[in-house]
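Structure incoming, see below.
Excluded from the complex is one protein chain; the other protein chains are retained at their positions.
Lettered A, B and C in written order, each chain numbered from 1.
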Amino acid sequence: MIAEDKAKGYIARRVAKEFKDGDVVNLGIGIPTLVANCLPPGIQIFLHSENGLLGMGPIPPEGYEHPNIRNAGSSSVSFLPGGAIFDSAVSFGLIRGGHLDATVLGALEVDEKGHLANWMVPGKMIPGMGGAMDLVTGAKRVIVAMTHVNKNGSPKIVKTCLLPLTSIRKVDLIVTEYAVFRVEDTGLVLIEYSEESSVEEIKGLTAAHFDIDPRLKTIER
Amino acid sequence: MIAEDKAKGYIARRVAKEFKDGDVVNLGIGIPTLVANCLPPGIQIFLHSENGLLGMGPIPPEGYEHPNIRNAGSSSVSFLPGGAIFDSAVSFGLIRGGHLDATVLGALEVDEKGHLANWMVPGKMIPGMGGAMDLVTGAKRVIVAMTHVNKNGSPKIVKTCLLPLTSIRKVDLIVTEYAVFRVEDTGLVLIEYSEESSVEEIKGLTAAHFDIDPRLKTIER
Amino acid sequence: MKKKLITLHEFSERIPSGATLLIGGFLGDGTPDLLIDEILKTDKGGFTVIANDTAFPDQGIGKLISQKRVKKAIVSHIGTNPETQKQMIEGSLIVELIPQGTLAERIRAGGFGLGGILTPTGIGTIVENGKPKLHIDGKEYLVESAIKADFALLKAKKADFYGNLTFAYTARNFNTFMAFAANCTIAEIDELVPIGGLNPEEVVVPHAVVDCLIRGNRS
Partner (left out) sequence: MKKKLITLHEFSERIPSGATLLIGGFLGDGTPDLLIDEILKTDKGGFTVIANDTAFPDQGIGKLISQKRVKKAIVSHIGTNPETQKQMIEGSLIVELIPQGTLAERIRAGGFGLGGILTPTGIGTIVENGKPKLHIDGKEYLVESAIKADFALLKAKKADFYGNLTFAYTARNFNTFMAFAANCTIAEIDELVPIGGLNPEEVVVPHAVVDCLIRGNRS
């Protein structure tokens, strides 16, 4: 069992290793946002925010917040040099047109084929899809960054999503505090696991079949 | 018979009376372009050019031509104060979206229902439609400004267009040096005629049926 | 020439109850707060609001929701506004959820004279329910119709007297294309500049689509 306080950092740091220098990336709210602070040395990525900016910088110091430089979660942010702004149609043109190298999102469920459900729980929680459906449909790579199980301890990786799908486009990679799965045509393939855990424990925490990569290794921490 | 040298001026001055102060108007190449110089006192219109500007001003004096301020005919033009530039997608968004109060175009043929043909003569002259199809389909008012007959003296207002149509959207007004026709659901209605001519002469120069407005009057020169 | 500058009172007199309103903004950023506050001074309601979101209960479009002036909201998400969710569950507010990129393009299509859009987003999800689909070059697309409205209520940064508009950074969002998609487009502006006070290249929305201007708090 990996402690909850460690999980988020583990996930963010592992996701941060997925990028090439110069990648254009959209990070969802929550764990994905933490990825920006975990990039390996020498890797610079350009952050896209769907409300209309590219080259998003960190939250400015107190007193330096501009009321009209915000991210998609309504937080004050900043521009890095070389930043650009555009309207929502262009912003989603970048997304849908395949001009984002990657999008990192949270999930409610991911199934054994790699389908993602992350935008509603019928009759219970209906926040709306926002930009998630376009992001998952359009980005070159879709990376799910989530805790392996939900608050009740139930697996979030399931045989078939019971919740409404975000897209029929399959995700490319699933990163949890326990494991990293690559999504192939044949289904999920476990490629890395946490040295604090074991393949057996991961099988127990996962409600879907997965194959094991012959080059299986532990997650570098 | 109205002399050729007078015809263009007659047509342009009559078309110029069609605008309200503040109208946004696209003027085609040839006679329509002359309209801008014939506006009645107190009437200011905003000229749109489909290559991406609104608020187009006159040809600048020699030596003041900017290489990248051009109209759709590739002539150097200028901006009036309050001008705006945009790309071709926005320019045709204005056109197709019904944001132009009027477009003034030349014609090869107009038929008895008000259909316009102005972009090709099969096997002979194929310049292409350029922006004409969008302009005729999208502008709030379509005004044809043309000489009543072609170079061979044949009528340009015909029973049915033999040339490929520019749009199924009917034009609203036809202005020639001889006559002004309103286009109604029932067909063409002669509303004004040149005092240098007569209804009989106009019938002879027109190969289409037209009704005569009970308030028929002569064109003010 | 018609003067485009009007007062807040003239503005609210033009908006009838039951109107369909496009409202700019993203979680309140780029939303015309003065226009919304002015509507709230009247007893008008029953609006259909088309916007990215309903912001927060006490902010921007959220205030229209909290004061029950909205009968239908067509938006991409409502996660930041529990009041919207409450009214939706109670059945007093109809909420239609649309993917954000689809919503943006459908509004742009309405303003640009296009019949709708062909998007891959939503294929294979509940978003496609009841909608026509088309195959083009072997790929499947949803046909989503164009959206237009009676009014567009925008927040702009600068305007000249003709109505040419610029926007402040991320306050641009939905304001640009919404300007094209309404019978009457009204912009609350932070700064009024003289004609010629904007570089033609700086203009983001050309005046041809702007009907009325209202000077905001900062102008």
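Following the convention adopted for this analysis, a contact is a pair of C-beta atoms (placed from the backbone, for glycine too) under 8 Å apart; a residue touches a chain by one contact, two chains touch by 3 or more.
Given the structure is predicted, the values throughout are model-derived calculations rather than measurements.
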item: Which residue of B:Asp134, B:Asp172 or B:Glu192 touches the chain not shown here; value: B:Asp134
item: Contact residue for the chain not shown (choose from B:Glu4, B:Asp21 or B:Asp87); value: B:Asp87
item: Sole contact to the chain not displayed, among A:His48, A:Arg70 or A:Lys156; value: A:His48
item: Footprint left on subunit B by the chain that the document does not show; value: 49-53, 66-70, 72-74, 85-89, 91-92, 95-96, 126-134, 137-138, 164-168
item: On subunit A, residues whose C-beta touches the chain left out of the figure; value: 21-22, 24, 44, 46, 48, 53-55, 79, 81-86, 89-90, 92-100, 137-138
item: Contacts of subunit C with the absent chain, listed as residue ranges; value: 105, 109, 112-120, 132, 134, 136-137, 139, 141, 143, 145-146, 166, 169, 200-201
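As a working rule, only the chains that are shown with their structure count from here on.
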item: Centrality ranking, top chain (CA atoms only); value: C
item: Separation of mean Cα positions, subunit C and subunit B [Å, integer]; value: 35
item: Between subunit C and subunit A, distance of the C-alpha-averaged centres to the nearest whole Å; value: 29
item: Distance between the centres, which are taken as Cα means, of subunit B and subunit A, whole angstrom; value: 56
item: In subunit B, residues with contacts to at least two other chains; value: none
item: Two or more partner chains touched - positions in subunit C; value: 108
